[in-house]
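Here the complex is missing one protein chain, while the rest keep their positions.
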Amino acid sequence: MKLRTALLGAVALAGMASGANAERGTDGHVNVLYWQAPSILNPYLSSGTKDVEAASLVLEGLAGFDEKGEVFARLAVDVPTVANGGITEDLTQITWKLKPGLVWSDGSPVTSADAKFTWEYCTHPEGGCAQAARYEGITAIETPDAETIVVKFSAPKPNPYQAFVGGTSPILQAAQFANCLGAAASSCNEQNFKPIGTGPFVVKDFKVNDVVELEANANYRDAAKPAFATMTVKGGGDAVAAARAVMETGEFDYAWNTQINPEMQAQMIAAGKGVLLNGFGTLVERVEMNMTDPDPALPEGERSTTKHPHPILSDINVRKALSMAIDRQTLVDIGYGSAGRATCNLVPAPEMFASDNTGCLTQDIEGAKALLESSGWVDGNGDGIREKDGKPLKIVYQTSTNPVRQDFQAVIKSWWNEIGVDVELKNIDASVFFGGDAGSPDTFQKFYADVEMYANNFDGTDPEPYLGQYLCNKIPGPENQWQGENINRFCDPAYDTLWAELSKTSEMGKRAEIAKQLNDMLTKDSFTVVSLVDRGRLSAASNTLGGVVLNTWDTELWNAQDWTRLK
Amino acid sequence: MTDTTATEGVIEAPRSQWRDIWDQFRTHKGAMLGLIVLLSLIVFVLVGPLLWRAEPILVDPDAAKMILSRNKPPTWAHPLGTDQVGLDILARMMLGGKVSLAVGLVAMLVAVFLGTFVGVLAGYFRWLDGPLMRLTDMFLSLPLLPLLLVITFLYGPWIKGILGVIMGSFVLIVVGIGLTSWMHVARIVRGQVLALKEREFVLAARSIGTPARRIIIRHILPNVLSPVMVAATLGIANAIITESVLSFLGQGFPSDFPTWGSMLNKAKDNLTYPMQMVWPGVAISLTVLSVNYIGDGLRDALDPRIRGR
Partner (left out) sequence: MLNYVLRRLLIAIPTLLLISLVIFLLVDLAPGSPASEIPLTVPPEVRAKIMESLGVNEPVHVRYFLWMKQFFWTEPLYGIDAMFGTDFAQGAPRLISYSSRVPVFQYVGERLPQTLTVIGTAYVLAVLIALPIGIYSAYRQYSWFDQIGTFVAMIGFSVPTFFTGLLLIILFTVNLHWFPSIYNTSLQVTDWASFKAQVHQMVLPVIVLALFNAAEISRYTRSSMLENLAQDYVRTARAKGMGEGTVVLKHVLRNSLIPVVTVIALGIPTVFGGAIITEQVFKINGIGAALIGAIHVNDLPVVQTIAFLTAILIVLFNLVADVLYGLLDPRIRYD
């Protein structure tokens, strides 16, 4: 079977499919395409989605997130809660129980020591662990017996489902990784490319940035799963080619993140070989307003710092007018089609945390003009650009280089020109823009521009750390090597107080209410963050592939064990 | 043979060398056709925008209108149709062509200037010959396309920061291509200079104490002109292709600013409308093809052995 080509395999196997209630390995081969190829199968050494997701076929956590964002048990017997006694009343301790009789793919038993080792592995000071944030606040992990894992936190943790939950923090086999602690982590090739796991598949062959060949895990805990005997996760190409390979030529069964423009989506669907799945997570494309002055005439070290408030954008009416001039639905239609939806929120999901803030969805050019007019921004000299107190409405609008973003820039620029704002566009290569190099003037943290556009999201389902990015003490500046996360330099003591309250609250309804308030303070109350598009995930699945459920809260391959071949 | 007897009879004004070259050039059909095509393309990109005033860069601010005007097939209002954000492709082809041709021309000039400079120095001054030719060899040994990619990708943002996006990209690409393609010119020129140096007229000039600078400018440079011209035409073709490769791989000009290469790059993600890809592709191919034919014709015309025949 392994000699068959991907092409022939897909066609031939469609014929010998055996229906849904199969035994393990009876459905033959499945081809998955990740156009950004997996480069490593250890999620602790790479934060790239492609790596985390490919690894999730092999490595699993105690629990995962389902398609609704709810926690469900994987290796654990059940999900610990305060109600079932798994979490202590003071929220400083969570106790997990492993399913009895669990074994690794090599046949050895899974024990609580593996979990403890994983924590030590990721928190080793020299390891450069990419997921260290998921283990933050853990003071100790105790293993009273082989099946019990007790995680202790230094402070009350309202959201304890971080360590060992989801594809980004799976459990490693202590025996395999014992010699890979700290600085040795990155030289453990065998371990990083062929980790031993508990997941439905086992790595047979791994070619860096190219292809992963997997076969069914003979020791998988459910004897009937997975239905597929072998799997290929192929990398390379681009989103369009990936979508085509599933939707038009049928060479592949599943393609990840096929972010293509709406016309292509329609064309591909018309070909009739597959479906485009879309789901929405927390990724929001937004325009961020700079509350400080980026004027190049200021001395280095004072540009875009809190020493100088922004001469134009400090006026909330200008920010509001800029937001009003944007037609978000048009942006969705140009760039994302069914994979996007217009939003005014910074936190668009999960449902309970999303504010009912929809005021920005209708474009109002005339209203924006009137607002500027009434707040003193008028075009005195007839050059089409408004000014006030001798300050013309001129802004620099930067983003990273990316075709959709440049289309957005061009369109938004013309709307802003319409209301009398002069816009200079600037696009910076992503490697520099997101590079965080304190020596470069073009990073998004330095924000040497008036407005900038990019997308950001948060891990998991809890927006607390995400909203915490807008605290006064997170403002980037020369004193912290521009490493803060409060890109807008937004600072409001009321916001800080409210966030502090959120971090102390454990009751879910209350948390949601506070999170919504915080979201509104940043968006519709102050227009500091002008959200544009809630960007969904768009993936393609063949009509012959059964059991696929798109999950935006965890890895897309979260239920690969349930995939089957349909007749 | 019959030609010579005929001209002996009539006393004719002395024919200039350039006249001879032109006469020979005209007999090369491919080269003449290439010249006509190239000239038409130049007219298209220079005069075209004066007559065809559709907007090539700014998107229509009226969202509804913009949405309706996207990806249109050719009509009278848009003879080549419109692109992904409703811009007129004909107008973009004109602007893009201007940039592509300008890049080709300027990059070639940079390469020829550098190459001639190095070649003359190496050929004329014995003590510079060794080091300069080693340098040329080293440049020839560099993996040029990968390096050019690295340079534009890694240094692009920095130069664009200093010179502005468009100007920065232009300078970067032109200098990049120039720096990586002067070596052949240098070798050709050096060979010519070495031969010329021993010729009587140069020896004579030197014997009356003419300074080296003047010998080079007055006596040597005019005589290396013809091989350099051939190299220059091929250099234009090479530079245009290189620019389009860079833009195609997304490392050239910013995507909203059209060049033929970047239009092609953008269109390849929008294959629902293959014509958006065909126009710039054909334009690049036609330009390079005509330039290559002109180079072929020039080589024949400038070679005195062939010209005599």
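Letters A and B mark the chains in the order given here, with residues in each chain numbered from 1 onward.
Assume a residue touches a chain if its C-beta (ideal position, glycine included) is under 8 Å from a C-beta of that chain, and two chains touch if they have at least 3 such contacts.
Just so you know, these numbers come straight off a predicted model, no measurement behind them.
Between the chain not shown and the residues A:91, A:113 or A:132, the one that touches is A:132. Note on the undisplayed chain: of the listed residues A:81, A:139, A:154 or A:186, the one touching it is A:186. Screening B:21, B:99, B:121 or B:284 against the full complex identifies B:284 as the residue touching the chain left out. Note on the undisplayed chain: of the listed residues A:245, A:346 or A:560, the one touching it is A:245. By the touch definition given at the top, subunit B reaches the unshown chain through residues 30, 134, 137-138, 140-147, 149-151, 153-155, 157-158, 237, 241, 244-245, 248-249, 264, 268, 271, 274, 277-278, 281, 284-285, 288-289, 292-293, 296.
For subunit A, the list of residues touching the undisplayed chain reads 3-8, 33, 37, 39-40, 45-49, 125-130, 132-133, 183, 185-187, 189, 192-193, 205, 207-211, 213, 232, 234-238, 241, 244-245, 248-249, 251-252, 429-437, 439-440, 454, 456-459, 483-485.
Heads up, the rule we're going with is that only the chains that are shown with their structure count from here on.
The geometric centre of subunit A is 46 Å away from that of subunit B, both derived from CA atoms. Per the touch definition, subunit B reaches subunit A in the complex via residues 57-61, 63-64, 66-67, 70-71, 84-85, 153, 156-158, 160-161, 165, 250, 254-256, 266, 269-273.
Remark: subunit A residues 238, 240, 260-261, 263-264, 267, 327, 330, 333-334, 363, 401, 403, 406-407, 409-411, 413-415, 417-418, 425-429, 431-432, 440-442 touch subunit B in the complex.
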